[in-house]
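Yeah, one chain of the complex is gone here, protein chain that is, but the others are all in their spots.
Chain nomenclature is as follows: A and B, assigned in order of appearance, with residue numbering initiated at 1 for each chain independently.
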Amino acid sequence: MMSLFSLDRGGWLFKVYDRNKKLLAAVAAIALIFVAGQFVVSSFLSLNQVLITLKLASFIALFSLCQMIVMAAGGAGLDLSVGYAATITAVFTASVMNGQNSNLWLAVLIALGIGLAVGFCNGFLSAYLKLPSLVVTLAMSQILQGIINVYTAGALITGKPSPVLQILAAKSTGIFPNVVFLLVGVAIVVMVLLYRTRWGATLFGVGENETAAFLSGVNTRRVRTIAFMLSGTFASLIGLLLIGNMGVAFKDMGSDYVLPSIAAAVVGGVSLQGGDGNYVGVILGAVLLQALLNLLVALGWGDAGKWVGFGVVLYALLAAYVSNRRGR
Amino acid sequence: MKILEARGIRKRFGGVVALSDGNLGAQEGRITGLLGANGSGKSTMSKIIAGVYSADAGEVWYNGRVVHYGNPHEARADGIAMVYQNLSLVPNLTVWQNIVLGAEEKTGPFLNNRQAREHARAIVDDLLPGLDVERIVDGLSPGEMQIAEIAKAISKRPRLLILDEPTAALELAQVKSLFLHMRRLAGQGIAIVFTSHRLWEVMEICDDTVVFRNGQTVATLDLEKDGRDPAKIIGYITGETARVAQAAYHRRENRNAAILRVTNLAQGTLLREISFALKKGEILGIGGLAGQGQRELMLALAGFYPDITGHVELDGRRLRLTSPAEAVRNSMLLVPGDRESEGLFLRHSLFSNIVFPKLGVRHYPLLTPFGKFREECRRTVDTLSIRTTGLDVPVRTLSGGNQQKVVVGKWLSFDTRVLLLSDPAKGVDVGAKRDLYDYITRRVREDGMSVILYASDNQELVDYCDRVMIMYEGRVVAILEGESITTDKIIESSMRVDSVREGAGDAAHH
Partner (left out) sequence: MQPTTRKPRWALSGVARLVVRPEYSSLLILVVMVAVATLLQRNFWSGPSLLLTIDAFGPLILLTMGQAVVLVAGTLDLSCGTALSLYTCILTFVMRTNQPASGVLAILITLAAAVMVGIVNGFAAGYLRVSPVVVTFATSFLWLGIALFLRPTPGGQSVGWFNAFYDFRNVSGLPAAIRSVSSFLPPVLILILLGCVFWYALSRGPMGRYLCAVGGNEESAYRSGINTARVQISAYVINSVFVFLAALFFVGQNQSGDARFGDPFTLRTIAAAVVGGIALTGGRGSIYFAIVGALIIELVNKIIFFANIPYAYGTLVAGAIVIIAIGGSQLYSGYSRRAMTRGRAP
C-alpha cells in the first residue's frame, strides 16, 4: 500500500522495512496467547472465545483511534477524557432514546454536540494555551465525571438504547459480531483519510515538526484542535455503542477503556511524539491486549490479577518496543 | 610527538555506513584540521575518538596504548575533550555551573562552589573577557554559548582537544581570538583537532590537514611541507579533479522597479523600523555580525510573527504578514535558517517533505493526486541534483547538503515571487552549495525571481549579491552597492556603530 509518507524511527526494533515484520510478530503473539490459554482453560482456544475477544477488542480499537489521531498531531498528545466522554454521552442519551429508534437521530446529535464541545476545550487548552494535553484531558475527565455525579445525585439513570444501536453493538450477523464489521468499515475510512488525503498528510506533518509545518503555511494550532475535536466526537459516538452493548448506562462505563486504548496505540506502533500512525497495527494491538486480559481472567486472578498482569505486560511491551536506549 | 593514531576505523549506524576506512593522527603541539563534505565521516570520526560512539572495527591508539572508551566520560578522564557542534550546555544552569558540570570540585561530599566559580572565571576571562559566568546559558547569544562550550572543554586541561565546527556561530573577531587561544594551547603541548567548513580557516590555523570523503580518509597533508593550495584540497574534498570554478555571478546593475517595499517593519526589540526596497530580479543580501536580527527579519517577512507592525507592499499590494500562510499565498517563500528544526520532517520521506506545501494549496482535491506529485518530485530531485537512493527514503538519512536541497526543493514548483534564503549554505558541503547557488542564480536570471539572501559567510554575499544590507541591533545601518561589496567593507560596516547609537540609553549596556 503506497502511502503519502514513509517513516523511519530510531530504536533497535523499528525500521521502515521491518514494519511488516512487527505486524506479523503481533499476530504470532496473539496466537501464542490463545494456545497458552488453551492449557489453562480447555475452552480457551475456541471459535467462540476468539469471536468474543474480537468483539471486546473492537471497542478498545475504536477508542484507540481517538488516541491515534491525537497522538499523531504531535506535542505529546494524549486524550484521557475519552472514557468519560463516552460515559457522559451514554448517560445523557439513555433517557432521550428510551428504547426507541425514533429519537436515535437526536441522540446522535447530542453525542456530536458533547464530543465537539469536549474536544474543542481539550484542543483549545492544549494547542492554543499550550498546556500539556495529559493534564488537560485528565482534568477534563474529572470535570465530566463531576458533571455525571451532579446529574445522578438527584436522579437515577433511566432509559435504554435504541434497537439499532443494540443490533450494531451487541448482536452478530451469523457468527461475527456486528461491531467487528463496524470496526473494519471505520478502519478503511480512517486509512484512506490518513494516508491518501491532504488532511491526513498535513496532520502527520504537524505532528512531526510543528514549526516546519507552520512555516509552510499550515495553521498548526487549528489542526491540533481539530484532532482533539475528532477524538472527542468519536469517543462520544462510541458512547452510543457502549450503551447499545450494555443495554443500560452507568457511571463508570467508559473508564476501563482509557488505559487499554493508549496501550493498544503504543503497542501498535504509534509514536508518542507524533508524526505517524498505522491503524492496522493499533487494531492488532487491541486484539493482543484483549486476549491477554481474557487469559488473565481465565487464570482466575480476579480484579487484582487483571491489573497486575496488564501493568506488567504493558511495561514489558514498552520496554521492548518503545525503549530508546542510547545507541553506541 | 604523536599522541593519537586511529587506523582503519569502521562504523555503521543501522544500514548507513558512516566510516569504512577512517585514519587520523594528531601530534602534541600541532593543530590538525579535518575537512570533508557533510556525511563524509569526519564528525563520526571525532565522536569515536571522544568516546561518544564506539568503532565497529579498527584501532585507536592514544598516549601509548590502545583505547576503547565506553562513554565520553572515560575519554575525558584520559585527557580527551571535545567541543560539540550541537552544544553540550545545559540551558537552565549558569555558565560556571556548566563549565564544571560532571567534574565538580568537592569538599567532602559537598560541592565547592567558590572554587568552581573562580576556576570558571579564570578560563572565561582568557577567552572572552566580559562574559559574566553567573549568567544563565539560556540567555546567551549563540556565539557566547560556543565560547562557554570551549571553556568547558579546556577547563580540564586536556591533552587532546577536538573542536567540532566551533566557528560556525562566531564573529570574525571571535574566530581570530579563538585561533590565538588555540595557538597558545598548542604551544603548551596540547594536540588539537579542528573541523570547519570554511576552507580559509583551516588553511590559516592548521598545521596538518586530513580530508575525508565517503567514509574514508583520502588525504593527509602537512600544510607547511605540502603547501596551501585551495584548489587541490577542494579536489580531495569533492573528488573532482577539474578546477571547481565558481559560476561567477555577474553583478548587474538593476534598474527594475521595486517588487517589495518594506516600511518601518518592527517586532518588539528584535527588529526596529526596518525600511528597504527589493527590486525585481535582484539578489539583495543581508549581512552584519551574527545575531543582529537578520534571521528574525527573514522570519518576519515569512509571516512568522503575528504581532508584527509596519507596512509591507508586494507588487503594489499591501500584505499583512501575520501568518506564514499569508506569505505563502503571496508567493513570498522562506528557506529557513535551521533546516532540522524549522524546515524538515526528519522521519518522513523525501517525497512527503517536498510535496507538503502543496497540500495547503486550495485548488488541489482532497484526495492527493499521487501520480502527478511523484512526477513533480522526480523533476525536483533532478533539477537540484539531490543525491538519494529513492523518493521514499527518510530525509534524516540524507547528508546536510541534500537535506538543504529538499528544503529549497519544496518551493520549486511554486511560482516564487520573492525567495527568502536564511543562511542556505550553512553546514552544506562545497558541491551541494554550488548546486544550490547555480539553481538560484538561474531562476533569477531566467525567471526574474527576486531573492533576499542572508548568509553568515561574507564571501557568499560578495559572490552573489547585487546589493548588501548591513544590520546592527535590529536596524539597517548600511547598504552596499556595486564596487563596494567586498568582505572588508562588509566587516567594516558591520562593526561601525556610531551613526546609529541612540545616546544615553545605550551607555547601560556597554
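Descriptive notes on the structure:
The rule is simple: a residue touches a chain if its C-beta (ideal position, glycine included) is under 8 Å from a C-beta of that chain, and two chains touch if they have at least 3 such contacts.
Computed from a prediction, not measured in an experiment: that's the story for all the values here.
From the options B:64, B:130 or B:316, the residue with contact to the unseen chain in the full assembly is B:130. Shown as candidates are A:101, A:158 or A:324; the residue that touches the absent chain is A:324. Remark: the residues of chain A touching the chain excluded from display are 76, 78, 125, 129-132, 134-136, 138-147, 149-150, 153, 214, 221, 259, 262-263, 266, 272, 303-312, 314-315, 318-319, 322-326.
The chain not displayed touches chain B at residues 52, 71-73, 76, 84, 87-93, 97-98, 101-104, 106, 109-111, 128-131, 138-139, 141, 143-144, 152, 171, 173-174, 177, 267-270, 289, 299, 304-306, 505, 508-510.
Simple rule for what comes next: only the chains that are shown with their structure count from here on.
Between the CA-based centres of chain A and chain B the separation comes to 43 Å, rounded to the whole angstrom.
Per the touch definition, chain A reaches chain B in the complex via residues 2, 4-9, 15-16, 196-199, 201-202, 204-205, 208-209, 211-219, 275-276, 327-328.
Interface residues of chain B, counted against chain A in their complex, comprise 13-15, 52-54, 70, 302, 304, 323-325, 327-329, 334, 336, 341-349, 351-352, 355-357, 359-360, 364, 366-368, 370, 392, 394, 396-397, 410.
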